[in-house]
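Following: one structure in structure tokens, then a few remarks.
Note that one protein chain of the assembly has been removed; the remaining protein chains are unaltered in position.
Moving on to chain A:
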């Protein structure tokens, strides 16, 4: 079936997998739009508590921005058949992504220890755990996907020069990166 999925005339159009990812991105965006608008509604009510973002979240922001850059370079290398370079850059992207998740967890712990906790009154902190936590779950999904295509590129028996899976991976990765930037700015301004 694989060959017949994309017929001749469809080559000019957007690949269905890429298109499906765009729709999925819209869908994920709606979830975060729902959560951040809930945040805005609640922040106007009495008894709202704000919090100070621990500095480590700036580190994680730099990490994920850098990982987007390496992902970009990896795709470029893949397209020019620089497979060794591609594997290296993909590995670095994976490590940066994993480091991002670790930084987030450290950040959550610091925040928790500065007495922004679940119990009791509602506030920006509770939303931050929920929203940034859900974002981290999406990044973890991406990190696992990165690991899978990294391992495939090393141990795969068949050589594939089809750029679509790599490009789909890249699109998702840039998306979680931009999503984090949005959340970061959101919490700096409104948190």
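By definition in this document, contacts are C-beta pairs under 8 Å (C-beta built on N, C-alpha and C of every residue); 3 or more make two chains touch, one makes a residue touch a chain; residues count from 1.
Operating definition for what follows: contacts and distances are computed from a predicted model.
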Problem set entry | Chain not displayed: protein name in its UniProt record ("Putative phosphopantetheine attachment site", "Branched-chain amino acid ABC transporter permease", "Multisubunit potassium/proton antiporter, PhaC subunit (TC 2.A.63.1.1)" or "Cbb3-type cytochrome c oxidase subunit I") | "Cbb3-type cytochrome c oxidase subunit I"
Problem set entry | Interface with the undisplayed chain - residues on chain A | 1, 4-5, 7, 9-10, 13-17, 19-20, 23-24, 26-28, 30-35, 38, 41-42, 45-49, 118-123, 126-127, 129-130, 134
